[in-house]
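Everything on this sheet refers to the single structure shown next.
Missing here: one protein chain of the complex. Every other protein chain is in place.
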Amino acid sequence: MATRHTRALAYTAVTPSVVVLFIWMIVPLGLTLYFSVLNYNLLDPGNESYIGFLNYEYFLTDPAFTAALVNTLKLVGGVLVITVVGGTLLALLLDQPIFGQGIVRLMVIAPFFVMPTVSALIWKNLLMHPVSGLFAWLAHSVGLEPIDWFTEAPLVAICLIVAWQWLPFAALILLTALQSLDQEQKEAAEMDGTPAISFFFYIVLPHIARAITVVILIETIFLLNVFAEIRVTTGGGDATTNIPFMVYAQALLQFDVGGASAGGIVAVILANIVAFFLVRMIGRNLEA
Amino acid sequence: MSGKIILRGVNKSFGDVTIIPSVDLEIDDGEFVVFVGPSGCGKSTLLRLIAGLEDVTSGRIEIDGVDVSDVPPAKRGLSMVFQSYALYPHMSVRGNIGFGLKMAGENKDVIRQKVEKAAATLNLANYLDRKPRQLSGGQRQRVAIGRAIVREPKAFLFDEPLSNLDAALRVQMRLEIAQLHESLATTMIYVTHDQVEAMTLADKIVVLNAGNIEQAGSPLDLYHHPVNLFVAGFIGSPKMNFLATDVRATGPDGVTVALPGGRDIRVPVAAGVLQPGAKVTLGVRPEHLKTSRQGELTGTVIVAERLGGETYLYIRPAEGPLFVVQADGNDSTRVHDRIAVGVDPETCHLFDADGRSLARLRRHPLAGALQASQQAS
Partner (left out) sequence: MARAVSPVRRTVTTVAAWFIGFIIFFPILWMALTSFKTELEAFSTPPKFLFFDWTLENFGIVQERSNYLKFAGNSIILSLGSTLVGLLFAVPAAWAMAFSPGRRTKDLLMWMLSTKMMPPVGALIPIYLIFKDFGLLDSRGGLITVLFLLNLPIIVWMLFTYFKEIPGEILEASRMDGATLWREIVYVLTPMAVPGIASTLLLNVILAWNEAFWTLNLTTTEAAPLTAFIASYSSPEGLFWAKLSAASTMAVAPILVLGWFSQRQLVRGLTFGAVK
């Protein structure tokens, strides 16, 4: 379909988008790299000096960094497990013949469309508040002590909030994949007398394996960058700071541009490492 | 304005893959040319090259005396009817037919007039305000044709336009296209894999195989004087019967070959460099074989296809491949009968070891004179 004429015009048609995205990629990243080797603090402007990899050293040897790294991995891992397992179960359930399936779908998908700040605050206050929150009331009604989520287990709390938001995404993707399972395969398995569990592990799971890997990949990309929920509930703190929040805090709360930039680059490298391993590990399942 | 189209050394390749090695072809103004061949032979590609929807890798295409290699499709003055009709789904029939005129900047009244005239010719006058999805296959086909006609192009290009229609509709549309050509007298280039369409519509048939022109000539020319095994097997349905045999003798009146069952037959073709003992293929069409008591070929009938008007008998001889005989509709031969079939040497073809046909000593009266450009390379 492409001829010389269309190709020349195609070139012009694509160029603006490419240029604009290229600048968006290169300029900030380049500047961040540049700042990361400077001693640059917004409270003391004009006194920048080149300090080589000192910022990186400080950032990486800061015990808060290790804590943030661990928190990041815990958060991502926790949400992934909840959403993938929960999503699969939900998808299996929704794939069954149900009355009013449309409404159930709407209910299940709603959390994804709620903005992160709203989710976080509603959960923190209306649900998880240790005195007047709904969970507290539920605990009391069965004779248990309510959990003070944000004091005792803040990272778990945030993990729950984020998982609640992403569960619909996983469920929807996996449901779509499930529904593409050939009806005839199901019938053939039935004629063969396959028990449900075997059916699930030998036929369903391989079929949705690709969708699962897509869900994991995409969620990870977004989960590495959880920010709003943390800012709005705990405002940081050792237990819930992840890498992005740590960088943010250094930049916009401590005004240490140099240090934060180093942190930013570390975050970028981390994201690339994770992406690399993820893609490699599950690469066979994805279409190139 | 003329619809004369010339292709010189046209080559089309995608990287290392060559679809069309090199094509030379001349199409006269007003000619109805059919590109025919099996799937993947490059006939649609050739059409699209002429249309300008693909670039030639090398070579020239001239339309009406102008080299169009750098001319975009919009400016070549051609119209195309696509296999899937490619109607604009969001426009009415009126909009579809008139779109080209609108693009050309014609004035609204002129467009209306021309569209209504074209619609009337194609029996679409009552459907002008409908959308394509509300039309039947045949009607959509007509809209596609109307869209092509109304621009008064130098040539029409048809890309397998009847493939998506059912059999009855196909025959009817074939007729309409033939009549269209009669009345418009514009050059038409038509691509199809159906050799019946080719035979019935064409002034000139171009048989393509793997990007090469095997033969170009009038339908009867190809029927009576196929230049090689491929063309001989492609034209005519059911396919020509082929028999491997060898030369017994050569002479000024023809070449004598052996028939299975012991007898010989002298085919009136020029021997050329053939020597006795050479391997050749004998070809004879089912419609040229006759059941006869003294027939040279014998065998057992294994299938009898009765169409009412004619009967196709599939015969297994004592040795050699199956062959097909077209017999009369009232023929009473039954399956498992032993049968003898007569061969008229005038209707036989001989092909050498390379598959090339040996030239006949006398050309068929309806096949027209041999032209230099019609010989295969």
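Think of it as A and B in the order they're written, each chain with its own count starting at 1.
We adopt the following convention: contacts are C-beta pairs under 8 Å (C-beta built on N, C-alpha and C of every residue); 3 or more make two chains touch, one makes a residue touch a chain.
The structure displayed is predicted, hence computed values, not measured ones.
Engineer: Could you tell which one of A:Ala64, A:Val156 or A:Ile218 touches the chain left off the display?
Structural biologist: Residue touching the chain left out of view: A:Ile218.
Engineer: Identify the residue among A:Val70, A:Val85, A:Ile122 or A:Ala188 that touches the chain left out of the display.
Structural biologist: Answering carefully, the residue with contact to the hidden chain is A:Ile122.
Engineer: Which of A:Val27, A:Val85, A:Leu144 or A:Ala188 sits in contact with the chain that's absent?
Structural biologist: A:Val27
Engineer: Touching the missing chain, which residues of chain B?
Structural biologist: Residue positions of chain B that touch the missing chain: 51-53, 72-75, 78-80, 82-84, 86-90, 99-100, 103-104, 147, 151.
Engineer: Give me the chain A residues in contact with the hidden chain, please.
Structural biologist: Touching the missing chain: residues 1-2, 5-7, 9-14, 16-18, 20-21, 24-25, 27-29, 31-32, 35, 90, 93-94, 96-101, 103-119, 121-123, 125-127, 131-132, 134, 136-137, 164, 167-169, 172-173, 176-177, 180, 183, 187, 210-211, 214-215, 218, 221, 224-225, 227-228, 231-233, 235, 243-244, 247-248, 251-252, 257, 260-261, 263-265, 267-268, 270-271, 275, 286-287.
Criterion: only the chains that are shown with their structure count from here on.
Engineer: Using the touch definition from the top, list the residues of chain B that touch chain A in their complex.
Structural biologist: Residues in contact with chain A: 52-55, 70, 72.
Engineer: In their complex, what parts of chain A are in touch with chain B?
Structural biologist: 1, 3-5
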